[in-house]
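Removed from the display is one protein chain of the complex; every other protein chain stays in position.
Letters A, B and C mark the chains as written, and numbering starts fresh at 1 in each.
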Amino acid sequence: MTEQRIAADVVAADNDRRAAALNADYATLGEKLDRDGIDIEVITQKVASFHVAVPSWGVGTGGTRFARFPAPGEPHDIFDKLDDCAVIHQLTRATPTVSLHIPWDKVDDLRRLKAHADALGLGFDAINSNTFSDAPGQEKSYKLGSLSHTDAATRRQAVEHNIECIEIGRALGSKALTVWIGDGSNFPGQSHFTRSFERYLDSMKAIYQHLPANWRLFTEHKMYEPAFYSTVVQDWGTNYLIATELGEKAFCLVDLGHHAPNVNIEMIVARLIQFGKLGGFHFNDSKYGDDDLDTGSIDPFRLFLVFNELVDAEERRAEGFAPAHMIDQSHNVTDPVESLMRSANEIRRAYAQALIVDRAALDTFQEDNDALMASETLKAAFRTDVEPILAQARLRTGGAIDPIAAYRASGYRRKVAEQRPAVASGGGGIV
Amino acid sequence: MTEQRIAADVVAADNDRRAAALNADYATLGEKLDRDGIDIEVITQKVASFHVAVPSWGVGTGGTRFARFPAPGEPHDIFDKLDDCAVIHQLTRATPTVSLHIPWDKVDDLRRLKAHADALGLGFDAINSNTFSDAPGQEKSYKLGSLSHTDAATRRQAVEHNIECIEIGRALGSKALTVWIGDGSNFPGQSHFTRSFERYLDSMKAIYQHLPANWRLFTEHKMYEPAFYSTVVQDWGTNYLIATELGEKAFCLVDLGHHAPNVNIEMIVARLIQFGKLGGFHFNDSKYGDDDLDTGSIDPFRLFLVFNELVDAEERRAEGFAPAHMIDQSHNVTDPVESLMRSANEIRRAYAQALIVDRAALDTFQEDNDALMASETLKAAFRTDVEPILAQARLRTGGAIDPIAAYRASGYRRKVAEQRPAVASGGGGIV
Amino acid sequence: MTEQRIAADVVAADNDRRAAALNADYATLGEKLDRDGIDIEVITQKVASFHVAVPSWGVGTGGTRFARFPAPGEPHDIFDKLDDCAVIHQLTRATPTVSLHIPWDKVDDLRRLKAHADALGLGFDAINSNTFSDAPGQEKSYKLGSLSHTDAATRRQAVEHNIECIEIGRALGSKALTVWIGDGSNFPGQSHFTRSFERYLDSMKAIYQHLPANWRLFTEHKMYEPAFYSTVVQDWGTNYLIATELGEKAFCLVDLGHHAPNVNIEMIVARLIQFGKLGGFHFNDSKYGDDDLDTGSIDPFRLFLVFNELVDAEERRAEGFAPAHMIDQSHNVTDPVESLMRSANEIRRAYAQALIVDRAALDTFQEDNDALMASETLKAAFRTDVEPILAQARLRTGGAIDPIAAYRASGYRRKVAEQRPAVASGGGGIV
Partner (left out) sequence: MTEQRIAADVVAADNDRRAAALNADYATLGEKLDRDGIDIEVITQKVASFHVAVPSWGVGTGGTRFARFPAPGEPHDIFDKLDDCAVIHQLTRATPTVSLHIPWDKVDDLRRLKAHADALGLGFDAINSNTFSDAPGQEKSYKLGSLSHTDAATRRQAVEHNIECIEIGRALGSKALTVWIGDGSNFPGQSHFTRSFERYLDSMKAIYQHLPANWRLFTEHKMYEPAFYSTVVQDWGTNYLIATELGEKAFCLVDLGHHAPNVNIEMIVARLIQFGKLGGFHFNDSKYGDDDLDTGSIDPFRLFLVFNELVDAEERRAEGFAPAHMIDQSHNVTDPVESLMRSANEIRRAYAQALIVDRAALDTFQEDNDALMASETLKAAFRTDVEPILAQARLRTGGAIDPIAAYRASGYRRKVAEQRPAVASGGGGIV
């Protein structure tokens, strides 16, 4: 039986207070959708089946190069982190898997880790390698590159690290490796673009050879940061080249915050779907750069437009379409558990809104070039308040109608703050 | 013998005044380069052999959606335009070819056009089709798309227009077709991204079938404008997909002003070279969007960095590397002839600076990750004042040491202003 | 009695079909808001009282520098335009005033114009001067500047044009002059920033002297276009300096599309309110530059955040707070009447959503630095579907429940297409 980090009665009590209003709102919404020919139960069912992975590193407080301001009760190791992740899933029922980051989450005893996750009812999503920082005691530094480094021994070390990640993932039940590197340059001339990319491709091919048959390899592009002039995997164009060079198990991961200003991300998603190379997402939101803010907090309509592409592909059964969904955020000023719960919720919201788009009408408006009504068709779905569907999906699967309220009522943060020693502040001076 | 639109003695008189100083500066620069192991004559020879095409539409005054302010002596037809282009080439010796835009430059008698160009010593570069505006009397409108239009008849018309462009180009000696379309959407939902792109690819394949064996097909991407939400060929990633879908005669054209803010364009150039799909350039400069300003006027270092990639590819004999160079600018406040002459000069300047980069040193610094000295190696070349090389290259090939001065001394603009009736102002109200 | 361009029975018939559903939805929403302590009737009343001006030029089809694609039934003069504006107001009841653009809307007989507007039940909002294009027969050209031109006679002409605009506005009942200029430069060095701005301020002071006592002067900033290197009134900082230099009747106008990428516009709005200089808005939406798309079509949450500032100021009775609301869009692919109706609706939607923000709770969350709940408080209001309020406000004031549907049912566009001769296409070649 699954261990629960939040007492069931706390959740039940909070749910009880909210059930009547929810049921009323749900019934009303059901009637409204019914007028439009939509069966609310179908939507609720799909939403309840929609899951997104939580990043293990997301449950700690994030920071910037200027500072990190720790919060009470921060997790100390992957066991603490899994506990926090379990809370998120207990209340949202949307996040049954956790994505690990190696070496941050490295443990001596993988069986014990697996057992801890099993007890909490959690599985393991894609495993993330890390060659953008140096681990203590590491022989070769990644200061000037990893998989694309000019030094063969450094590249080999980075390749071996990725292979080790695959091994760890196999032991834990992961089915994918996610590779994001910080390799790039800070000055024109520092790197030879072509040779760097050739070295990168060689390294990736070496890793790909070790990929189990039923695994997928996700590569993630990013415009800039930590490199500030050029980045080896800088955009979806390069990412697509990687995925085609590597083979049919290689796919492109889209992080919503990794693009140039003003870029039409949903169109990139559509292109990757069309050419069979969409691996999945790192969800977050941003206003300026890779801000890693809570998903849907800055531009919820953009998130909806991404899901509009995903549902479109789902409904027309686009070939090879099977994206992996993960959250990747930095929680600098909020309780990470709260931010992750609401982010999971926002992702489901966008999915639900996209599900109720009248696609037959949309097709006709597109065919007729009725730009205004096509636009309105999407807007009508977007402005529908689907919260009753989301809450019902949670309630029916054992979660909380209002996860934030239930979480606060539980006193979880206060309790772990008592149990877990304070983590040091830091980051000051890394300007 | 080539007809000259500017009297030879005017040019000679201006050159005479400047020759002594030029020769002194050239000798000094030669000595300086010699200290660095560079033979100035090799550079001058390469610069003299470097040519860039002039756009026929560039010799008219440009404008914005708010207004177009005509200037005296604007060309009325392609014959006038060729005269202006001949002036540019006479003084710079850098622009022996003209790129036409159909139907703007359409004539009844192609032989007469060819003869006029021959007389002026001009050839024809890539021919540009136009399906982003409606020609008078055109059956189907391109208001809502052309090659990607939902209506098959409209697509067919656009395909046929491109085939006609190929025919015109064959008659004139062109060897390439450039396709830039404005197709896209202004609102989320208006277009189905995938179906639009499928239709576009189908249309392009139909055009590609008509491409002569020794021709190339250039497709040009652009982030936005005239479409303001999505654009079918929005970035180099999509452009690369097009080129690979079409075949080995299809290549990507890079317009320096068609990218998202902050994008590293030189890296895109490197990627396209690496994967054998760089077709060439539309040169201009920009600060905000597709500003179409004079090449090198806003960010000359960026232009140099692009040429650094080109020279690098040239020197390591990258496979299939043969970019086509063209200027594409909008001259709203300057005399177009002057802007085009200096732009051609700026392009050669960037080329010359890139030629004197110490590539052996650069390789070593890159291999050693000496970021500072690698950066300095490029900066040292960039800050070398290569104007004596450019001027000498012009002088030796019969051009002007100072093309702007010679042009102004010739009174050309005043003369054509007397001969050519004024062109109406316009654009007001197209907000 | 007001002349109506759409037959009342057409509207009534369409409303009848929708009234039952609307009333049900309205009742449900009322109950939901009541649970949160909000009286829906108060909101509906405020929404019904909220008006936004329509731009006379907005009812014609817009275009880009590449092309303008005309549509059937385009208005030929300001009388036609007023007819179209009357339709917008008849169906939305949100747009009782029209903003003119001189000289585009100049007429010989202002009394006749006023009478036409009166008959249609329309008034006149701010009057817009135009010194960014040349009118036929104009003595001095604005090609190289107007109010900031280096030539004193050109500046004088531009000043006099603005004074004439004030006179026209007085005759028509306007109470404000809006000044937006295209002055700037395309190349570094072209303009002396300081001297240009001094000249601009001198010109504006001359205009300000002629401003009637009960008028306001609105100046509008814009980052770029039509000038592509520098713009004299480039941002809110410069706009604020202008308003303070001119005096207490001078205010800053905020066009949502006139800012740099990623800029936090709602914060600029807050600053201008705080320092007593917010004049009002030109509403539209954009993804890249000054795209002038339909308000709320690209980033509806941003529009809501702007209104969140406005309602905040309204409720705390910020001193001198009285913004003027106007739409300023370019309708390139839609029926302008339809786009303007839905844009007026979107503006009211954002207003209604901002009205239902729980400001007491928000204050507490802000005071407590509960970032997550503060964010959620805004999101909760934003995701409320307030369409029943907007529809009810229209219905009760004599408009249409679904203005687009009623408009299409009326056949208005078809009728005017028969009456009004086709307007020529254009714009091709102004690249």
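Rule of thumb we're sticking to: contacts are C-beta pairs under 8 Å (C-beta built on N, C-alpha and C of every residue); 3 or more make two chains touch, one makes a residue touch a chain.
It should be emphasised that the depicted structure is a prediction, and the values quoted were computed from it without experimental measurement.
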- Item | Residue touching the undisplayed chain, where the options are B:V42, B:A171, B:L372 or B:A422 | B:L372
- Task: Would you mind spotting which of B:K32, B:K114, B:R156 or B:K175 touches the chain that isn't drawn?
- Result: B:K32
- Message: For the chain not shown, which residue from C:H76, C:H192 or C:R396 touches it across the whole complex?
- Response: C:H192
- Task: May I ask which residue of A:P96, A:P188 or A:G280 touches the chain that does not appear here?
- Result: A:P188
- With the missing chain put back, which residues of subunit B would touch it? List them for me. 21, 25, 28, 32, 35, 261-262, 264, 287-288, 294, 296-302, 333-335, 338-339, 342, 349, 369, 371-373, 375-376, 379, 382-385, 387, 404
- Residues of subunit A in contact with the chain not shown: 57, 60, 62-69, 104, 130, 132-136, 141-144, 182, 185-188, 190, 223-226, 228-229, 261, 286-289, 291-294, 297-298, 330, 332-334, 425-431
- Residues from subunit C at the interface with the omitted partner, ascending: 144-145, 150, 185-195, 197-198, 223-224, 229-231, 234-238, 240-241, 259-264, 266-268, 270-271, 273-275, 301, 305, 308-309, 312, 362-363, 365-369, 371-372, 374-378
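What we mean here is this: only the chains that are shown with their structure count from here on.
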- Measuring between mean CA coordinates, which chain is farthest from subunit A? B
- Task: List the interface residue numbers of subunit A and of subunit B, divide the shared ones by all numbers used, and answer same when the ratio is over half, different when under half.
- Result: same
- Contacts with two or more other chains occur in subunit C at residues 261, 287-288, 294, 297-298, 333-334
